[in-house]
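Input: a single structure, listed below in structure tokens.
All protein chains of the complex are present and in place, except for one that has been dropped.
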Amino acid sequence: MSSTLIKCFNVAKTVSVVAFKSLLTTPRSQLPAWSQAAVGSLQKCGVHTTAPVRHERLMEFFDDPKHWSENEVKVGRAWRPDELRIKSNKELHQLWYILLKERNMLLTMEHECDDKMEIFPNPERIDKVKISMENLETVVRERNRAYHLLETGETGERPQKQMHNAFGLRCTYKSCEHVLPPFMNTKWIKSRNLGYGGRAVHKFLLKYREKLYNVKRKAKNRSRNEVMMILRRNPHFDIELLKRKYSDVDIEKLRRTDKARGHFVPKVDG
Amino acid sequence: MRITQYLTSKLKNFSNLPKEYIERSKKQVYWKTPTERGYLPSTVERKRYRYTTNRSWTGQFRQQNMPGTMRRKVFVEPVEDWSFFRGDRIEVLVGKDKGKQGIVTQVIPERNWVIVEGINWHYRRVGAENEFPGIIIKSEAPLHVTKDIRLVDPSDLQGTEFEWRFTEEGEKVRVSTRSGRIIPIPETNNQTHDYKTPNAYIEREKDTPAAVVGEITFQPKLSTFEMDIMEEMGIKEERTPAKSYWY
């Protein structure tokens, strides 16, 4: 246990996380703001030139020019929830915008590569950014949840409940925010369909349940077939393992079936 | 090998790609319900893939699983604990290299396969065109973990059967049944496409330094994320929201 912990620690210590040296090390206020000097320098470029004009700010939508002709752009891994949990709200807020910019950059490059029939190097970068953003959002949500639970005793999440819809199926009803209380909101009262019933719904439910049953039955048949085929191919397979894996199949019975017997001559002792 | 087994096994993912990317690159969706209200989200997509030595995120895999192609089902027998790792010395039990020993270079758990360096190889002609006859390379064919190979005992370098046992510390190890010696999982198993050992990883331009990642800057505070950010940015809000109803 301890050795694995140390291993994890080592990994966390050494393997870096994608995207964002610049922001955590330099506060956002220090990032160069749009300044008059930059405008001036661009004016010198001239507007009606045929040579490509590189706009300083808009170049943030593109990868570093030195990566343009490369076939592989290596990056680290995504941020993990545990790493984000120890960061302050301010840093998370900054990180979000770095990830957002990175995602825009990657999407731009991917679009351009698709357009020009080129291979986009390391498309998993998009997934890494996406995972990081999802993790960041869950961490923020956790914090807000904790605050609401402490202060109000409620999670502060959007209320939802399980109920039956008009077809008699179980579904989650997610509440919406309204200005009017429910008894005054005549439009809402008219629009909602409470309960279910009638012959058509009854018929539908009957068929729906049959469908569900068929899915279950087919799955069972499939696993039964699977076991038979495994036994046919390997007659000496570990039965205990099979029993553990396919608990819904009567393996002892299956072993005697014709289909589970392979095409080979049984060995006779003596 | 099934996904749950894969998660609990000690086998390390060499490609080091996120799971989401592997799934996304493999997927073949032929039809999907529109993302609008009134539609139950459902898709028509390929369910069964033929896994080979080509990994599922490569172009060759896509080529082998082109839409409209169906191949016979491969029955992959369940393996409870994955026991063959990159860098393991194994002995071959079948084929023209029967009795030889080699080092595992690649593991393909979808088919219960390993590829062993210099074992079970054949010549392959690559890059032949109408004028050019192509070049000939050696390529190794995979070996089945349950039938074709067995592990080598490090004490006497002879093939042996083994089982998974627990040490006093509670660590799960492979133990040779003949000599009772632990067969350690090689360090090569932890290598990935990006680094040989985690310590040897070269930090790239956009990576956050490890020290910054580990830094604890969170201060518990009785405020939501939004309130904290507003305070940070100096945004003052005096107005209180009017009552609204959730239903």
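Observations
We just call them A and B in the order they show up, numbering each chain from 1.
Rule of thumb we're sticking to: a residue touches a chain if its C-beta (ideal position, glycine included) is under 8 Å from a C-beta of that chain, and two chains touch if they have at least 3 such contacts.
Everything that follows uses one rule, which is that contacts and distances are computed from a predicted model.
According to UniProt, the chain absent from the figure is "Large ribosomal subunit protein uL23m", selected among "Glycosylphosphatidylinositol:protein transamidase, GAA1 component", "Large ribosomal subunit protein uL23m", "non-specific serine/threonine protein kinase" or "Glutamyl-tRNA(Gln) amidotransferase subunit B, mitochondrial". In the complete complex, the residue from B:Lys32, B:Lys147, B:Lys196 or B:Lys221 that touches the missing chain is B:Lys32. The chain that is not drawn here is touched, among residues A:Asp82, A:Glu151 or A:Glu177, by A:Glu177. When the omitted chain is restored, the residue from A:Arg54, A:His164, A:Arg217 or A:Lys253 that touches it is A:Arg54. Looking at chain A, the residues touching the absent chain are 33-34, 39, 42-43, 45-49, 52-55, 57-62, 65, 68-69, 93, 96-97, 100-101, 103-104, 107-109, 111-112, 115-116, 118, 133, 136-137, 140-141, 144, 156-158, 177-179. Listed for chain B, the residues touching the missing chain in the whole complex are 30-32, 34-35, 44, 67-68, 131-133, 135, 225-226, 229-230, 235, 237, 239-242, 244.
Everything that follows uses one rule, which is that only the chains that are shown with their structure count from here on.
Distance between chain A and chain B, defined via averaged C-alpha coordinates, is recorded as 18 Å. For chain A in complex with chain B, the residues that touch the partner chain are 1-4, 10-21, 24-25, 64, 74-78, 83, 85-93, 102, 123-124, 127-128, 130-131, 140, 143-144, 147-148, 150-151, 158-159, 175-182, 188, 226, 229-230, 233-234, 237, 241-242, 244-245.
Remark: chain B residues 16-18, 20-21, 24-25, 75, 77-78, 80, 146, 169-171, 194-195, 198-199, 201, 203-210, 212-219, 222-226, 228-229, 232, 242, 244-247 touch chain A in the complex.
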